[in-house]
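A single protein chain has been removed from this complex, and every other one stays in its place.
Order as written gives the chain letters A, B and C; numbering starts at 1 within each chain.
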């Protein structure tokens, strides 16, 4: 298993995934406030729920990797799915630089988590 | 989709799953302290990590259902897997009433989450 | 220190506080969705932020007690303040049974946490 955490030395790929998850957690948490302040379609219940979902699973997934848990492949797989759904919801908001930045962050996190989930499935 | 949360009125099955998740979160969080106090095999890194993993995904999964998120089927599926792994680890600790109670709680939560994940997959 | 957790046997008062915190966490998390669906003043950024704040500190405070942490008096004191602010925000929403129920739950949690914080300060 190439991705088992040796203390203080996660693989470069896992460290990148941890960073993407923490970053996506932060952006989604901040974006909830932005959307509530914007109101209108930005404050749509389903959209805000997705942002909250994404922030939470990203934090959970990062913690599994930080703890060196063997089960991070499970949380990374779920995280990748939630990030993709959140990115799509942000992209549907149209031309808004905040939503675009959030969508891009979610896409990067989804790709990184997808690689971690896939790598784990082979070992 | 029978399990969509109508505010304040999740289905009886979903409400039960929320309760199982919150209960399992609580038991696992308390059991970490018990295991650290016991020391020896109870404080084995892999076992304690599983308890922390289980507590966290149970909390996450409960929140998805409480928020009425469509993606609760994903977190419930992952939660069921982590709960099973945690139950097995507790069962390996042998004859200890605290570990047995934790294992039973994890098994019940795994079954309940498994049903939610399965129900969602059909809709 | 009367409130030190002996494993599996928190004092009756602490167990009640854990239950109030978990209940308040659940109600506030569900109420966020209700408010977003209602829209209008219910979806006001400051109000929804308070509900998210309250849900999170209640979960944190419950976990400190479940872990038997000596520092639960600190999180309980903060939790009491956040619960009071959240209750006031819910009460300002006017005649709405969901908001009233949320406010009452926050008030009960604030009182229970206040007692825990005070008890700890004397020991």
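Quick note on the criterion: contacts are C-beta pairs under 8 Å (C-beta built on N, C-alpha and C of every residue); 3 or more make two chains touch, one makes a residue touch a chain.
Note that the coordinates shown come from a computational prediction; the quantities given were computed from them, not determined experimentally.
Using the document's contact rule, name the residues of subunit C that touch the chain not shown here.
Where subunit C meets the chain not shown: residues 46, 49-50, 52-53, 56-57, 60, 63-64, 67-71, 74-75, 77-78, 81-82, 85.
Hey, which subunit A residues sit against the chain that's not shown?
Per the touch rule, subunit A residues meeting the hidden chain are 5, 7-8, 18, 22, 26, 29-30, 32-34, 37, 59, 62-63, 66-68, 98.
By the contact criterion defined above, which parts of subunit B meet the unshown chain? Give residue numbers in ascending order.
Where subunit B meets the chain not shown: residues 32-33, 36-37, 39, 43-45, 48-49, 52.
By our rule, only the chains that are shown with their structure count from here on.
In terms of residue numbering, is the interface formed by subunit A and subunit B classified as same (over half shared) or different (under half shared)?
same
For subunit A and subunit C, let me know how many angstrom lie between their CA-based centres, rounded off.
27
List the centre-to-centre spacing of subunit B and subunit C in whole Å, with centres computed as mean CA coordinates.
Computed value for the inter-centroid distance: 22 Å.
Could you grab the centroid distance between subunit A and subunit B? Build each centroid from C-alpha atoms only and quote it in angstrom.
22
Tell me, which residues of subunit B touch at least two other chains?
Within subunit B, residues 63, 67-68 contact more than one other chain.
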